[in-house]
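I'd like to ask some things about the structure below.
Missing here is one protein chain; the remaining ones are kept as they sit in the complex.
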Amino acid sequence: MTDASLTSQGGTAARGRSLSTLALQRLKRNRAAVASLIGLALIAIFCFLGPFLSSHPNDRVYQSYVAVPPSLEPYPAAATLERTMQRALERARVDMGDFSASGTTFRVTLTSPRPIDPRVTRYIDRVDEFDDARVVETLEEGRRLVVEGTVQRQWFLMGTDMSGRDLMTRIMVGGRISLIVGLLATLVSLLIGVAWGAIAGYAGGRIDNVMMRFVDVLYSLPFVFFVILLVVYFGRNFVLIFVAIGAVEWLDMARIVRGQTLALKRREFVEAAQALGVGTGGILRRHIVPNLLGPVVVFMTLMVPKIILLESFLSFLGLGVQAPLTSWGVLISEGANNIQSAPYLIVFPSIFFVSTLFALNFIGDGLRDALDPRDR
Amino acid sequence: MPRDNPVHGTMTDPILAIRGLEVRFRTSDGELAAVKGIDLDVDAGETVAIVGESGSGKSQTMMSVMGLLAANGEARGSVKYRGQEILGLPSRALNRYRGRKLSMIFQEPMTSLDPLYRIGDQLAEPLMVHGGLGRKAALKRAEELLDLVRIPDPARRLKSFPHELSGGQRQRVMIAMALANSPDVLIADEPTTALDVTVQARILELLGDLQKRLGMAIVFITHDLGIVRRFADRTYVMKSGEVVEHGPTEGLFAAPKHAYTRMLIEAEPSGRKEPVPTGSPMVLEAKNINVSFHLRQGLFGRSAHEIRAVAGVDLAIRRGETVGVVGESGSGKSTLGRAVLRLLPASGLVRYEDRNLMPLDRKAMRPLRKELQLVFQDPFGSLSPRMTAGEIVTEGLLVHEPGLTRGERDRRAAQAFEEVRLDPLSRHRFPHEFSGGQRQRIAIARAMILKPKLVVLDEPTSALDRSVQKGIVELLRDLQQKHGLAYVFISHDLAVVRALSDEIMVMKAGKVVERGSVAAIFEHPREAYTRELMAAAFLDRREQITSC
């Protein structure tokens, strides 16, 4: 009889390939999903490790470089140095004589009707462009000083914002917040949603009815407005933002988990376990939860981008995280406000933001296809 | 249709000629050959059966004739209708034949009609397209067609939606639609498989009648040899994409040439159960079992609606005995099986050995679960997909013999696998890596590992091919003899029930219509309903008695 002999079936491997192994294999074949996974990992590394490698602290304000456009060349540009020096010396109330700059060093002659205090170099150091200014020669009884120093070269690969902060570092720091909010709020909604949905689904009957009616009522509320109210009234607190978002977004999760639990509960293998005398705990642990994981993971991946979007929506309205913290939504909002004068301010944060959302969506879609039982 | 018209061929030319047909599907695991070069002829007015088990390619053959293959499928070879090549025609050209000269009905009457349109409109549409009728004339013809397929009150039914009709009625509508333009060939793909046996019999009778009146050829795709023997003039036997044997049905059944055909014919469950030794002790006795379901509407259950699924049924079973419970879907037979195991709230008396089970709650029942086991119909649904076969089989041990170590459990699993004749090495695999029959063996092993005294078998063979069924029936028989098990065998399949049972209960609408020994029920059925069931099952009375 064909069904009693196993040797003809699928080779001789004694170890079986579990559903999750198969799903993983399918996921690996999905090039968009794999590329997205790699891309997302790179963005995460960029955001979380980047600030340590960046030469600019995220809140450092370069007054000399307000809203400079992105460039692969270092700032300052040679042509602007003389003018910058002149302005610095005006503040020190001394006149400028010869000025020369070559590469990373400068040499300037200061003149004044009165003897010049050597501490004038501080005025020069205070400017972002110059550093290490020191008097190398004192002439005419101090009325003429020759000062040398280094030209500080700064790279702003993505330019600086309207207050003169390095945009790339801001994007890294903002990305941290966006990703963390996305993840934590998803976890909050996961916790509430899975608990609510699993209880309703497993208990069934009247308890299920009442619990899901409650969800239905909440569903018809304009929830984003409640989040806005919460955030407005209880402060733009980082923790509160993700708790509020998570508390709003659990409804979908509860519905999905409840539907799945209900479907699983009706499956024959659960009845079979009951017939074996397995208790509620064992059924939940061995039969319900492992089979819930797939859809929950898929839904989670699709939920993270939704929440990042919601957080940035709040930030865009000016209700997001507060300075000095920032998020991609805040950066995009700032960019949108200055779109005429500095379009790159919206372009760069949007690229990161949209790439992340793209990647998460592709991963979610890929996971769903991989776990989809229909092509099993 | 003049069959000797020289334009369309001569008397001997078949109306439909298939030559060297191949069907392939592109799948993610590579190309899959479903049909591997078959020849098949259909003459005008005859009934041809294509018989085979699941996966034999019998449906895909006719799907490709009709140009209905799935998008990833491709057909090669030749299909000629009255000498005209129709294989691979674009759908516009194919539509000159489909629904006009060749039509088809399918296995799934519940989903084969568009749920959003009225029956009348769905019937009228092909008439308007092919017959050039106006809407009014088409609806009038649709009414005649409904009358032809014997749907009562056809004028009213025209205005019904599909969900307002029963499965049998929907299949009649499908037949009416297929016959609307008087086709030469009607292809029927397992048209009765999804229906209850008595409905099945009436649909088959209707098809036979219509063929006599309208004279079209019928191609019957089926796995059911009973239907083949009864209806087909000629039969093609298919196995893994090839025709292994064909010829006139009589001859084919009388003297099958190919081993596979012989196996199929012999796979009809045969033999009888040996009688229970006298004085065998009573295992389970149930008296006046009642089960009701409440359909609640609204949040607080106003307008509660009660359905009595089982109404006052008695059941008694002794050691080594098998009680067969037969009935159609909705007769309450599965509910009864679960009620006596106390898996459903029920009223009445259930006595197991010397204990009354009714007052016991879930916890008190738990130790007894070991001795009262259940095996399900669906070998896909009844195994947890994320556990290995070994884990599934030993799950009961976790509850009933918690002291066992992992190693001891594993050894027990290997023993259980051997007992149900599965390779013990396969216990580390997952359910989706087994075939249907193997899965059912795993499910049986899960019950047997606990050494039960009573097993309720709920349609354990119904989802399986006949040849696989036979192996399961033999396994169940052997296990019963070896361990003195008592079986409650629930099935709608009379052939299997006859081969396994001592006593039979016929259920209808929650009540026992008739009960008695196998011989009494099969040879002298008293009730009309029992007789109808028997007639519908096309059992071969001349069945060979083989020892078991």
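Think of it as A and B in the order they're written, each chain with its own count starting at 1.
Following the convention adopted for this analysis, contacts are C-beta pairs under 8 Å (C-beta built on N, C-alpha and C of every residue); 3 or more make two chains touch, one makes a residue touch a chain.
Heads up, the rule we're going with is that contacts and distances are computed from a predicted model.
Looking at the choices "Prokaryotic ubiquitin-like protein Pup", "Thiamine biosynthesis protein ThiS", "4Fe-4S ferredoxin" or "ABC transporter permease subunit", the name in the UniProt record of the chain not drawn here is "ABC transporter permease subunit". Among the residues B:S78, B:S112 or B:S240, only B:S112 touches the chain that is left out of the figure.
Within chain B, the residues in touch with the undisplayed chain are 66-68, 71, 91-92, 94-100, 103-104, 106, 108, 111-117, 125-126, 129-130, 161, 163, 174, 177-178, 180, 297.
Even with one chain removed from view, chain A keeps its contact list with that chain: residues 217, 220-222, 224-226, 228-230, 232-234, 305, 309, 312-313, 316-319, 332-333, 335-336, 339-340, 343, 346, 350, 353-354, 357-358, 361.
Please note the rule applied: only the chains that are shown with their structure count from here on.
Chain A and chain B, compared by their mean Cα positions, are separated by 55 Å.
Looking at the complex, you find that chain A touches chain B at residues 1-7, 9-10, 14-20, 26, 29, 206, 209-210, 213, 267-269, 271-279, 282, 286-287, 290-291, 375-376. For chain B in complex with chain A, the residues that touch the partner chain are 28, 299-301, 341, 343, 365-367, 369-370, 372-374, 376, 378, 381-389, 392, 395-396, 398-400, 421-423, 425-426, 428-430, 432-438, 441, 443, 446, 450, 467-468, 470-471.
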